[in-house]
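Not every chain of the complex is shown here; the ones you see sit where they belong.
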Amino acid sequence: MSVATLLNRLAGVLAGFVPVLLAGAAALAADKPAIDHGDTAWMLASTALVLMMTIPGVALFYGGMVRKMNVLATVMQSFAITCLVSVLWMVIGYTLAFTEGSPVIGGLTRVFMRGLDLTTTSSLAPTIPETVYAIYQMTFAIITCALICGAVADRMRFSALLLFISFWLILVYVPIAHWVWGGGFLGAAGVLDFAGGTVVHINAGVAGLVAALVLGKRRGYKVENLAPHNLVLSVVGASLLWVGWFGFNAGSAVAADGRAGMAMAVTQIATAAAALAWMFSEWMVQSKPSVLGIISGAVAGLVAITPASGFVAPGGALVIGLVAGVLCFWASTSLKNALGYDDSLDAFGVHGIGGIVGALLTGVFAVAAFSVSADSPEGTAGLLEGNPRQVLTQLIGIGVTVVYTGVVSLILLKIVDAILGLRVDQETEREGLDLRLHGETVH
Amino acid sequence: MKMIMAIIKPFKLDEVREALTTLGIQGLTVSEVKGFGRQKGQTEIYRGAEYSVSFLPKVKIEVVVTDDLAESVIEGIQKAANTGRIGDGKIFMIDISAAVRIRTGETNADAL
């Protein structure tokens, strides 16, 4: 080693020491981690982006796929869930999911979001205000609940939906979020879920499937024309989902750093690949590339890359996208018809299947270098980097989630059915939910 | 020839079309209409302004047939469109004194 190199290194070490010293001193001075304005800027923007995914994103994506007489009722579901979940999250959801507690559930220190001031931070997001972290996570809870509506479109009572979602948020979403992200046992077991493949998509997809089965098929299913009334709305919805998903995935880095950048890059690549995969599959099988197909494929890609973003590289993303596009196409067309359930807008076919594909392939393509941190100095490798056990770990995460959400959702649906009745009456289903439930129509 | 004009509930359209197809009818024309009748609509209230929605969505079918078919067409529609509930709709019969197929210039029965 030459003297120059040596000096260079030495200078590096010394220089490296200066900021450490300053930072250390600052930490002493303030007795808490400093808020980074760059990180905060990105997380404020991300929160806006994720909110936009539900309203108007999911509202339009779903609203365009139903018959005209149900379009207002469908967008109403997303909008009302946004409001309801926001309040419940503020009251009790956030504290149970994201404050210190047991491996099973969080604590009660933030009931009604009390105790927050302008400088509070959470240990889960040390460089941004805790207010931002709490609202950012709120938008995840919102969209998860809104996604379920796709499975029950055209036939569920509005009051029953609100009651079900209230229970479901607290009893299903909150615990699972805690298990994976809030210091719970799944996170501790090494389950990788960067932005919510398990917590959000498998969870919502399976709950939707159960709800579709409990509610039964739509009147006229396979007999009458139930074609989407205006796919332009759905295209707008899918587009805003895509755009907003940058906040979802890159925002899950909780910083405006290289990991956020990588998460955004793989999101874009997987989404595009899945959309093309669905489009070309359909083009081959059904002779025409449909608009509903390509946007469904895009959403499938977004779903599948969600757990993997932040862990995989562009090449892995390309494969994840292609696989998700083909499998979700198959699930939403062949599998659904073969099994005969009526998941109206394919909440399970896209989010359930897409989430499972993504969660598994995260275990395959994870790049250890991307998840290096103080706590985990070597990062978590996937199968391709020689760690086949990660696939197993992912399977455990999937399994626990599927069983828990499946069973509890079923129980909750039965309870709500007993209290209010889940399904609208025949006249309402025939004349449209818009007029009967909300007293309004699109003219 | 007769034109049978039927006002039916929208979700019955596919059933009616099939019923007519089994009778050998090869063409018909459909429009979206709004019906006012014994079946009362809901009240829509927008920010305190009430509008009684006296008009409900219906579908109008117009089908021109030779005189001999008219009776069975009316019967077919009546059966297929019936739900037994108020608002099921009406069927009217109108005389048609000429018919032309635009593509070929064929007229009357040949045109249908």
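Letters A and B mark the chains in the order given here, with residues in each chain numbered from 1 onward.
What we mean here is this: a contact is a pair of C-beta atoms (placed from the backbone, for glycine too) under 8 Å apart; a residue touches a chain by one contact, two chains touch by 3 or more.
Quick caveat, the model's predicted, so the values are computed rather than measured.
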Whole-file subunit formula (labels as shown): A x3, B x3
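The rule is short, and it goes like this: only the chains that are shown with their structure count from here on.
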Contacting residues of chain B [partner chain A, same complex]: 9, 11, 13-14, 41-46, 53, 56-57, 85
Residue ranges of chain A in contact with chain B within the complex: 69, 220, 223-225, 427, 430-431, 435-436, 439-441
